[in-house]
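Let's look at chain A:
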Amino acid sequence: MYHKFDAVVVGAGGAGLMAALQLVGKANIACITKLYPSRSHTGAAQGGICAALGNTEEDHWEWHMFDTVKGGDYLTDQDAAEVLARDAIERIIEMEHMGLPFNRTPEGKIDQRRFGGHTRNYGEGPVRRACYAADRTGHMILQTLYQQGIKENVTFFNEYHVMDLLINNGRCVGVTALEIKTGELHTFHAKAVIFATGGFGRAWRVTSNAHACTGDGMAVAYRAGIPLMDMEMYQFHPTGLYRIGILLSEAARGEGGILRNVNGERFCERYAPTLKDLAPRDMVSRFIYQEIKEGRGAGPNKDYVYLHVDHLGKEVIDAKLPDITDFARTYLHVEPYKEGVPIQPTAHYAMGGIPTNIDGEVILDEKATVLPGCYAAGETACVSVHGANRLGTNSLVDLVVFGKRAGLKAAEYCQQNDWESLPANHEARSKELLGFVNAGASDGKRTEIAGDIRKDLQNSMQDNVSIVRNETGLTAQMGKLQELRERYGRLRLQDTGTKFNTERMEALELGCLLECAEAATKGALERKESRGAQFRDDFEKRDDVNFLAHTLAYRAENGGVKELRYKPVVITRFEPKERKY
Partner candidate 1 sequence: MATQVTVKILRYDPEKDKKAHFETYTVEADPLDRILDVLNSIKWYQDGSLTYRRSCAHGVCGSDAMRINGRNRLACKVLVRDVGGDAGKKIQIEPMLGFRILRDLVVDMDPFFEKYKSIKPYLINYEDAPASSERYQSAEDREIFDETTKCILCGACSGSCPPYWAGPDFVGPAAIVNAHRFIFDSRDQGAAERLSILGEGEGVFRCRTVYNCTDACPRNIPVTKAIEQIRRAMLYNR
Partner candidate 2 sequence: MYRGQSGMWLWILHRLTGVGILGFLFLHIADTYLVGFGADYYNELLFLYKNPPFRVLEWVLVGAVLYHGFNGIRLILMDFWDKAVDHHKTLVQITVVAFFVVWLPAGFFMLKPVFFK
């Protein structure tokens, strides 16, 4: 079926909804999402969204900008970080006006709390910068934005899976999508397309990400010839529930929670004397890794440490951390009032993604050439404000700040530009892909099971491309991914139905995961330094001479990474320094 809209937003998480709202009244818009909007993973975000409001103590956006740059280990583009820190304040106020129920201070202002890596006066000590709504900040943002979408009558295409990005004459002209309920293929002809499809945490075994976080937007863009930037920069959050990876927010530590090893020692003190447990995530994850490696982990396999909140008292726990403690009870049958919760680092956030400039326009190369009509925002995009490591609460800010900017820019583009026609055979690539997957049902030689491929992918990524990496592991992983890609070519399919065929959706998603994993691994292999989330035990030092640059990965026509290029980092205010906390 054919649809024509001025602008199409792909994804209805925080970024997608914020972008869509900017287009209301200016363009005829559709928001396409493979889940109902309220199911997007933004709803899982717990801890907070930061802005230098200074409601509870002195704070300035410059401090926020500095923390963002330093937290990102100076790979952060500083023009973008400045936009983020400045705009954050307005965006928070704007969302409050939309009805977001933030927690309040005794004077009735938005309450703020501490979060990892956010400091006073350029690194002197922790500052209260994270605005929050109990420990369901992301949930409230998602709800509030969705509610505004309803109010403004945004057209939603719920449970439509976007498969392909259409480009004609150097302009982006739309997308194709599969309607899950009917199995029908739809073409959305548009002047502007905004990608906001979230992350790809499902490439790892232990992850805080939803099953739906499979990097679809990244893969679709990548296949259409757009490079992926800094994919090796993948964040592991220190506190995932042991074994299953469900996140226990940093808010737990922001409120005073403490990490202890098997001997009951508060080990973060040793590594980061100033910020202790509130050091940035990449570091705390490495501290944990180190403790476990040196035999101070707990449990039969000595492979986890404890997060303690018991000393905070019932009231604080109930008022500020109810969800988090509920997770511990439900999934591990542990009582946080009384005991430490077993935790282990968990795959959490993609700093990298579809490269954009500070207006959310997708760029194609190291010279920042714009692809007209194509935008990206949120976790799927890489502006890059997070550099090599994102600070807690900075993602939600990223969503609303750059979601808004992308939306506004797209609105402007729609008003100023005419229609470009669809390319000939615009459904060909999608049909080919669908044909390939569907053939798995009839072709007797197709015997590979998606579950096995996914499991192998996740295990090998966990082993080779996680907190500590090296040449051997990464090279092995490249080989593994090659093998998995071949096996994917022999994928079996059992479900021959057309209606609500979720086995087919999962097969498509697995394909996307493979693309993302490969770009990430290749980037990590070639980045011969340690910076933020990329820690190489064979190159333990940061190398600003050779690698103060963003990786751009291009895809080869028939799969695999064709080439890597490097794009210089934008530095305005803060010269790179060693990162100590």
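Basically, a contact is a pair of C-beta atoms (placed from the backbone, for glycine too) under 8 Å apart; a residue touches a chain by one contact, two chains touch by 3 or more; residues count from 1.
On how the list was made: all candidates are chains of the complex that A comes from, given by their letters.
What you see is a predicted model, and the numbers here were worked out from it, not measured in a lab.
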item	value
Interface partner of chain A in the complex, by touch - 1 or 2	1
Touch list for chain A against partner candidate 1, complex	35-36, 38-41, 43-44, 92-93, 96-99, 101-110, 133-134, 136, 139-140, 143, 147-148, 150-151, 181, 210-212, 243-244, 246, 323, 327, 330-333, 449-451, 454, 493-503
